[in-house]
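The following block contains the structure, expressed as structure tokens.
The complex appears here without one of its protein chains, the remainder shown in place.
== subunit A ==
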Amino acid sequence: MEKFMLIFHSPYAQETAFVQQSPEEIQAEIQKWNQWIGGIAAQGKMLGTEALLPFGKVMSKGGQLITDGPYTEGKEIVGGYTVVCADTIDEAAELAKGCPIFDSEGLLEIRQIMKFD
């Protein structure tokens, strides 16, 4: 079994528009993610997952320069990640297929986690 990280990218404008949703829409969104994550967990392939808030700091120039996020209009930000286990990257891609991120403008990146042994 290998580990894969699924990284969710979405346009910044969309992350902020998200906050404007009605209670009913928020509930529907939670339901969709529960469905997808629960489905992977039910197969015993879910290792961990976290969501990120749409703001932060960016450090550069040896830590000398700290700015409030690199986000400009249209720029994509990382909204969260999920770590799953699978035999191959194709299998991981199969698990990723029902991800609710595809219902919007977002995209999903799959990276194999390196083993140090």
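The rule is simple: a contact is a pair of C-beta atoms (placed from the backbone, for glycine too) under 8 Å apart; a residue touches a chain by one contact, two chains touch by 3 or more; residues count from 1.
Everything that follows uses one rule, which is that contacts and distances are computed from a predicted model.
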UniProt protein name of the chain not shown, from "Phosphonate ABC transporter substrate-binding protein", "RNA polymerase sigma factor", "Aldehyde dehydrogenase" or "Uptake hydrogenase large subunit": "RNA polymerase sigma factor"
Contact partner of the left-out chain, one of A:A13, A:A41 or A:A93: A:A41
Which of A:Q27, A:T67 or A:T88 contacts the chain that the document leaves out: A:Q27
Positions on subunit A where the hidden chain makes contact: 18-19, 21-27, 29-31, 33-39, 41-42, 46, 48-51, 53, 80
